[in-house]
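With one protein chain held back, the other chains of the complex are shown just where they sit.
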Amino acid sequence: MIGSFFKRAALLTILGVASAGPLVLFAQGADAAKQPYQTGRIDSGTPNSTTVVKDSKGAVVSYGNSSITYNAPPTSLIGLGRALYMQNCASCHGTEANGVPATGSSGSYPALVGLGPATVDFWITSGRMPAADPRAVQAMRHVQKLTDSQALAISSWVNSLAPSYPYIPTPNLATANVSNGAALFALNCAACHTIEGDGDALASNTYAPSLRNIPAVQVVEAIRTGPANMPRFTGNLSDSQVNDIVKYVTTEIQHPNNPGGLGLGGLGPVAEGFIGLALGVGGLALFGFWVGERDE
Amino acid sequence: MSETLNTKRAKKLAKGPFGGVGHALNEIDDRLGAAKGGRTFLDKIFPDHWSFMLGEIALYSFVILLVTGIFLALYYIPSTAIVTYHGTYMPLYGQKMTEAYASSVNLSFAVRGGLLMRQMHHWACDIFVGALVVHMARVFFTGAFRKPRELNWTIGTTLMTLAIVNGFLGYSLPDDLVSGTGIRIAYSILLSLPVVGSYLAFWIFGGNFPGTMVIPRFFVLHEFIVPLLILGLVGAHLALLVRQKHTQFPGPGKTEENVVGTPMFPVFMAKTTGFLLIVGGVTAALGAFAQINPIWQFGQYHASNISYAVQPDWYMGFLDGALRIWPSWTFHSFGHTIAFETLVPALILPGLVFNLAYAWPALERKFTGDNAIHHLLDRPSDRAVRTSVGVATLSFLMMLFIASSTDVIANFFHISLNTVLWAMRILVVLVPLIAYPLSYKICKEMQSFKGAGKRKTTNVVTRTAEGEYVATASPRYVDDVPSHLAPIPVPKFITELDSVKNVDEGNGTRVVDR
Partner (left out) sequence: MSNNHETNTPVSLRGLSADDPHLQPAARKPARVEKVISISFVFAIIFGVLFIAAFVQNWQPYILGGSLAGSLLLLGIGLVAWGKYLMPRGPFVEDRHEFRSSDEDRAAFAAAIIQRGGGVVKRRKVITGLFAGGMGVFSLGALFPLLRSLGPLPKGTLFHTDWRKDAYAVDITGRRVLVSDLAIGSIITVYPEGKQDSENGQAVDQTVLIRISNQDFTTMKGRESWGPQGLLAYSKLCTHLGCPVGLYEQQMQLLVCPCHQSMFNVNNGAVPQFGPAPRPLPQLPIYIDADGYIRAQSDYHEPVGPGFWERS
């Protein structure tokens, strides 16, 4: 009647494992992240792009196109970056930035080499790193602890250990098409971040963050690097598509057009139902309380 | 000169003591014989306890729904033909969309007052169903559904289901991302019906989901068939109310044989018309200042797009909650599937709840043996079992409703989504089980405490010449003195009280001194 016994047993086992699972899976995710950043597609955030600038030694300094330009962090900051890294990051990610394997219950800390400067820059400028609670399942967005230039310095040093992509992006929002961005957002982003960009709770203490106050650069970095549980969008979104999405997020999501009055926090029918019942029915019942008699 | 005066005067006299209006009324009476019935109607007495206004909120928000709905129907195009949007809202500019969605966006932005009307329509719907719920609760807890009003209770329960159905249909019409997801779920629920499911789903949708027929069909249902049914049933509801007269709370001079209140004309008419305007005003205020269902932000529905945190409108919430927390039990055997994971929460459960509501008057008659005519209302505390059943049922539905926003709760309080879901699975069973005995106990306590619900009187403490303190209770308020209140027979099942005195074995009632 209720499915085979073995299926139930398997489900229960999985459920049991799921409570300890996130830590193991986090390690898995870290492994996955170590894999090279690959896509054969032009215009998808890799040096296959139309414009590539190299320095005298042949290293790629910047690449990109009319939509997004990706710049390597300045090599002049490497020294400063190393010092900042040792102060703020080395205790977890190791002095070589190659991660610390799981010991005891604290899980593992992923390697940073090979992830590209955009990854390091995203985690630091969004205030997630240095982590408030390194053992948390998911580091949450926070007030920035290191400045943008300090983040740039650290990513510069990490990149100097093993140069990799993506570099730090600069979207060119003037060329973006907000309407195309809206359609792409609905297909690719709304499933987690909600169609109004408010974010929501995901499985077992993980969350899709709100997009209401995220700077454009971080939106590109998140799309291109796939931080934590967010999938990574590489060859499946071109630079111009990413640029369109960023335009939509930084304009309509962050400054929504609410001609109908208060936006009600974007909570949708939950908030609407609450207002309708409390103010609508409740308010009218109060009027009714005045209209009718109540002397019994 | 004097002759013309005389003629005028003569004409005036000829019209009788009530002038031109009286003359016109006489002419009407000559043809229709309306004077006698008309006078009775104008003299009709309406008890105006405030809780009787809850049904009026429902009635008048339905009026608002009709008026705003007609406005919307003038601009909405129920078609799934694909057009390219070239309107004023930039994030949609150049996108391909259905005419239904394009016309919904256009009537919000390009039609004068369109957005206000759309928002008022939606708010009025939220208020309509909400007022139906509290009105139904009032009728239930005060026993107003008892003989002879069972038929009106049945009509009311039907109105509730129709209102919910029509709310869902209307919510689906703009064809935006969120409502499209709702239609998708409705299709899957139809599909889950054993034996006939796939046929029914294909017939209603004119083929496999989504097809092109569903929006035009929902439009016909939403703006023609279901409103017509509602209108007819509302008419019957009111006709029965006029025929059977209002119930009333027991009180000074109020008996089973009379109705005390204000006359239809002019007092009730002024008050109720004023209340209609107030309902319109509150709806307009909500429509003006609180944005509801911003479909332009959601975008056109595509079957492979989805947004997180999509909930139906609040009155469908209990179904969505049930679907979320019901376990994944299904049946595969003999080459067939019975989708219990959908069937039970989406069809069997609401079926049970609404059938309980339909059956309740008969159940109560059967179990209490109380087959008498009742025009005086109960205090909920005097009917402990009924009140507790009502509270338990409402708390059950409330828990299901809360379960429909597990993700929002998890996100807001930063608890694990899985924990919230399990908590709701437990609470949905636990809370009604606690609510029943708790409200039963409270009712019993209130019964045994004489004067419960009455205004408190003060004790005057005086000091005598000997230095002794004496407390004297001040007299009760005039309205609270039950001097001119005749004893009222109540069925015996509620009375294990000391106050029970006279037992009339003949008709199965005992007399309680109130």
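In this document, chain identifiers A and B correspond to the written order of the chains, with residue numbering beginning at 1 in each.
As a convention for this text, a residue touches a chain if its C-beta (ideal position, glycine included) is under 8 Å from a C-beta of that chain, and two chains touch if they have at least 3 such contacts.
Note that this is a predicted model, so its numbers are computed, not measured.
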(message) Tell me which of B:15, B:184 or B:365 is the one touching the absent chain.
(response) B:184
(request) Taking the full complex into account, find the residue in A:94, A:215 or A:235 that is in contact with the omitted chain. (result) A:235
(request) Among B:15, B:245, B:365 or B:444, choose the residue that contacts the chain missing from this document, as touch is defined above. (result) B:245
(request) Check each of B:261, B:390 or B:432 against the chain that is not shown and name the one that touches it. (result) B:261
(request) Decide which residue listed in B:71, B:298 or B:326 touches the omitted chain of the complex. (result) B:326
(request) Write down which of B:208, B:355 or B:371 is the residue touching the left-out chain. (result) B:208
(request) Please give every residue of chain B in contact with the chain that is not shown. (result) 43-45, 112-113, 115-116, 119-120, 148, 181, 184-185, 187-189, 191-199, 201-213, 244-245, 252-254, 256-263, 266-271, 273-285, 287-289, 302-310, 320, 323-330, 332, 335-339, 341-342, 373, 375, 406-407, 417-418, 421, 478-479, 484
(request) Considering the whole complex rather than only what is displayed, give the residues of chain A touching the chain that is not shown. (result) 3, 10-11, 14-15, 18, 21-22, 25-26, 28-29, 32-33, 35, 37-41, 44, 187, 190-192, 202-204, 206, 226, 228-236, 259-261, 290-291
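Here, only the chains that are shown with their structure count from here on.
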(request) Could you please state the distance in Å, as a whole number, between where the Cα atoms of chain A are centred and where those of chain B are centred? (result) 44
(message) Looking at the complex, which residues from chain A come into contact with chain B?
(response) 1-3, 18, 178-183, 186-187, 190-196, 198-205, 207-208, 248, 251-252, 256-264, 267-270, 272-277, 279-281, 283-285, 287-296
(request) Can you check the complex and tell me which residues of chain B touch chain A? (result) 48-54, 56-57, 89-95, 108-109, 115, 119, 122-123, 126-127, 130-131, 134, 177-178, 249-251, 271, 274-275, 278-279, 282-283, 286-294, 296-299, 302, 304-315, 317, 328-332, 405, 407-408, 410-411, 414-418, 420, 479
